[in-house]
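The complex is shown incomplete by one protein chain, all other protein chains being positioned as in the whole.
After this line comes chain A, so read on.
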Amino acid sequence: MSLFWIVIRQLAEIEAMAMSKKVITREEWEKKLNDVKIRKEDMNKLVMNFLVTEGYVDAAEKFRMESGTEPDIDLATITDRMAVKKAVQCGNVEDAIEKVNDLNPEILDTNPQLFFHLQQQRLIELIRNGKVEEALEFAQEELAPRGEENQSFLEELERTVALLAFEDVSNCPVGDLLDISQRLKTASEVNAAILTSQSHEKDPKLPSLLKMLLWAQNQLDEKAAYPRINDLATATLEDPAI
């Protein structure tokens, strides 16, 4: 918990810094940090927002019970969303599509890019499982028409089909498509679309906060030497270079 406090305080402190390149010792810095007041409720909300947006239902439920913080969306809807995300992450794209359509049939009908990416993922999974015939048929029937409708889809389709041309798929130029990261990317896209349809913001606030911290530190670097946070995970203050 203290890590979090430090990060937040650091951010607040930097914003209040005067404009001159000076050296600030650790003691001075820590003293200033301690003077900054942050409300616990705000922190709790940030945590809840993170858990909810990322879909950690049980954690969110527990956190709610232990901290008394109310989530900003209905936890029940998270379960459905998480089922979809999980299905994609496991490579069961067809199942994921069915689940999304049960949740809200409008999403895929009004989101051609997302739909294309899901179909693309299906193709990748077929290729990964060595079902070449089926993959070709699928590309022909389902993906080719999408490619005709849109130039950028066509390019991505060509990249995907190129997988079939290589013997050693893991080392070819388009090999990254077979990575788990591709699944995660697609899963994230679906997650975002569902959140948007539920009027929820698709990104948690926490990453933005951290980005802000890094930016603010970079700005301050031009004006002062001070204890920096270089490792976001540990949020330890490192002494200023003199």
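Keep in mind that, in the parts below, contacts are C-beta pairs under 8 Å (C-beta built on N, C-alpha and C of every residue); 3 or more make two chains touch, one makes a residue touch a chain; residues count from 1.
Assume contacts and distances are computed from a predicted model.
Peer 1: Which protein name, taken from UniProt, belongs to the chain you can't see among "ATP synthase subunit gamma, mitochondrial", "Armadillo repeat-containing protein 8", "BHLH domain-containing protein" or "BRCA1 associated ATM activator 1"?
Peer 2: For the chain missing from the view, the UniProt record says "Armadillo repeat-containing protein 8".
Peer 1: From the list A:Asp42, A:Glu149 or A:Asp179, pick the residue that touches the absent chain.
Peer 2: Considering all chains, including the one not shown, the answer is A:Glu149.
Peer 1: Pick out which of A:Glu27, A:Glu141, A:Glu167 or A:Glu222 touches the chain that's been left out of the picture.
Peer 2: For the chain that is not drawn, the touching residue is A:Glu141.
Peer 1: Any idea which of A:Glu28, A:Asp58, A:Glu106 or A:Asp239 touches the chain not displayed?
Peer 2: Answering carefully, the residue with contact to the hidden chain is A:Glu106.
Peer 1: Touching the hidden chain in the full complex, which residues of chain A are there? Just list them.
Peer 2: Residues of chain A in touch with the missing chain: 97-98, 101, 105-106, 108-112, 115, 137, 140-142, 144-145, 149, 196-199, 201.
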